[in-house]
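One protein chain omitted, others in place.
Note that the chains take the letters A and B in the order they are written out, and that residue 1 is the start of every chain.
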Amino acid sequence: MHMADALLSPAVGMTLWAGTAAVGGYASKKLKERIDDRTIPLMGVLGAFIFASQMINFTIPGTGSSGHLGGGMILAIILGPHAAFLVMASVLTVQALFFADGGLLALGCNIWNLGFYPCYLVYPLLYKPLIGESQNPGRIVAVSLVSAVAVLQLGAFSVVLETLLSGKSELPFGAFLLLMQPIHLAIGIIEGFVTAAIINHVRSARPEILDGIAASRPLGAGISLKKVMITFVVLAVVTGGALSWFASTHPNGLEWSIEKVTGKGELPEQEHGIAPVLKGIQEKTAFLPDYGFKPAGNEPKKEKMAPAWPGIEAGTSAAGIIGAAIVLGLILLIGVGIRSFRGKDA
Amino acid sequence: MTFDAQYFDIGRLDRLSYRDTFVHHLDPRVKVIATMLFLFTVISFPKYEVVALVPFFLFPVLLMTLGEIPVWFILRKVLLVSPFAILIGVFNPFLDTGTVAVIAGIPISAGSFSFLSILLKFTLTISAALLLIATTSFPGVCHALRRLGLPSLFVSQLLFQYRYIFVLMEEAMRITRARDMRSFGTRGAGIKVFVRLIGTLFVRTVDRAERIYYAMLSRGFQGDIPSLRRTRIDVTDLAYLTAMVMFLAVFRFFRITEGIGCFAQGLLR
Partner (left out) sequence: MSHHIIEFKDVFFRYPDGTEALRGIHFRINHGESVGIVGANGSGKSTLLQHMNGCLLPTSGTVTIGDLPLTRKTRQEIRRKVGIIFQNPDDQLFMPTVFDDVAFGPLNLGLDEACVRERVHRALGMVHGLDLRDKPPHHLSGGQKSSVAIASVIAMEPDILALDEPAANLDPKSRRSLIAFLKTFTHSKMIASHDLDLILDICERCIVIGDGSVVADGPSAEILTNRTLLEENNLELPLSLQRC
């Protein structure tokens, strides 16, 4: 799912924009060096293809929201990481402008979540090494599944982080994760299937397309599967655990701080009307920065995450580790599945 | 939304963007910058801010009226994409329960304010983004982006994409209609078929890219896509930008709405 402007804070938004812009600049430069003329129209048209295929969408049973083909993986496979990143960036730009999907400031986050992870992380470190030179359709399905799931889990997790760090939502870390990750697991599985299906279809119908197009060497060719998995595991646990500590300052922060300051559980009652409401807000927004109980996330200008309260609350820390455990469990499960496939292949 | 509905919907937005009004004539760069500043200001408001956001609705309203964009059209699109934000924000009133105020005897939790704030910010930001396109054609925005510094490789490819979205959607529509006509409602929409349709569309897309490439070569293409758009920023554009900046600054840092409320209250006493 896409990050929305309304849930974003300027600091988080700008940070992600900076990251995206940097990667975009890098991708453009790299691409210019080695681009084949015919790639530009191909890139544009493939971007349009992603859109058209999103229109032939499928509804995820039970949630009512529709899944569309994200596209990052298939693009990376066909075009190589640099071109794919740019195409994803432009697909998301069109979505933001035409469909108001996400927002313009959140676009930086979305390009990062849906472009960086597939093109520069999952494709070179997971897909390419696992697929090797194989053309076995079964393996393509399996590897695509793992990759797509990984991409979507990373993306979903990032959305959770970005929302949390922006401080506009009260959802506790754990609950949010439990909401997002399973849905994106389902989406990931479907995307994996669709990606594999396209590859297999093209390979059987028009193999020269695949041979002729992929333009760049994979980063990290030759990394062992084990190392990759270990890296992912470590990353997941570290980020999950560490950030839950920071997240713990949010959910009950206001109540806790009001209590501490006024000695009461709520603000004193006043007569009805608009003024008390206004006054109430004023008081709240006024005293918070002074007292600094709320993390800097509520100050008008600076909204840096002040890790002032790495509260050791068992609840949220546990939630963080649970989330990490889920992702880890998934990867291991699929890893085992592939190993058995590989066994048959060899 | 069904396929057809979506297709005609963006078709409509696209057509609106080529209209001929005052707003449409403003320089695209100025409009892009103004919109981004607007968005930034709106989301820079603190979590619980509701009242101060209200004046910001002036911007979309002005654009819609001056730009002759149908209000219901924009609202409908905002509603359509709201589920995610609502989903995330709707828990706020229940999780953040410190009562902050009482209106007509009903205690209101802080979380309700933050939820309302989210909704307002959402409506403002989404409509601002839509209105940017609605009042500045997509190619206009792209050229503005290029003049503002984005890599031309990226922009060229973005323009191609825009050009062929409609073409490919039509093609996808034909393919799905063909499927539907032979499905008799049951097995047709299954995943195997879906997958095959996508595969077919993909191959056709790649073939099309090849033909386009040949067409480009035939007209002398040698690697760089030339461009020749010279829009100039004039006084009107600068005035617009200045007005925008002033508006944003004033309403962001001064509690105008509250001031008006207090004033009105004083009058009533």
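We adopt the following convention: a residue touches a chain if its C-beta (ideal position, glycine included) is under 8 Å from a C-beta of that chain, and two chains touch if they have at least 3 such contacts.
Only a predicted model underlies this, so the values are computations on that prediction, with no experimental measurement involved.
Enquirer: Of the residues B:F45, B:F59, B:F122 or B:F160, which one touches the chain left out of the display?
Expert: B:F160
Enquirer: Looking at A:P10, A:P41 or A:G72, which residue reaches the missing chain?
Expert: A:P41
Enquirer: Can you list where subunit B touches the absent chain?
Expert: Residue positions of subunit B that touch the missing chain: 14-15, 18, 137-139, 142, 159-160, 162-164, 166-167, 208, 211-212, 214-222, 226-228.
Following the convention adopted for this analysis, only the chains that are shown with their structure count from here on.
Enquirer: Express in whole angstrom the distance between the two chain centres, defined as the mean CA positions of subunit A and subunit B.
Expert: Each chain reduced to its C-alpha mean, subunit A and subunit B end up 21 Å apart.
Enquirer: Which part of subunit B faces subunit A closely enough to touch in the complex?
Expert: 3, 6-7, 10, 13-14, 35-36, 39-40, 42-51, 77-78, 81, 83-85, 87-89, 91-92, 95-105, 107-108, 110-111, 113-114, 117-119, 121-122, 125-130, 132-133, 138, 141, 151, 153-154, 156-165, 167-169, 171-173, 176, 191, 194-203, 205-206, 208-210, 212-213, 216, 221-223, 225, 252-253, 255, 258, 261-262, 265
Enquirer: With touch defined as at the start, can you tell me which subunit A residues reach subunit B in the complex?
Expert: 1-2, 4-10, 13, 24-25, 28, 31-32, 35, 37-38, 40-49, 51-53, 55-56, 58, 65, 69, 86-87, 89-91, 93-94, 96-101, 103-105, 163, 167-172, 175-176, 179, 193-194, 197-198, 200-202, 205-206, 209, 251-252, 254-255, 258, 265-267, 269-270, 272-278, 280-282, 284-285, 288, 297-301, 303
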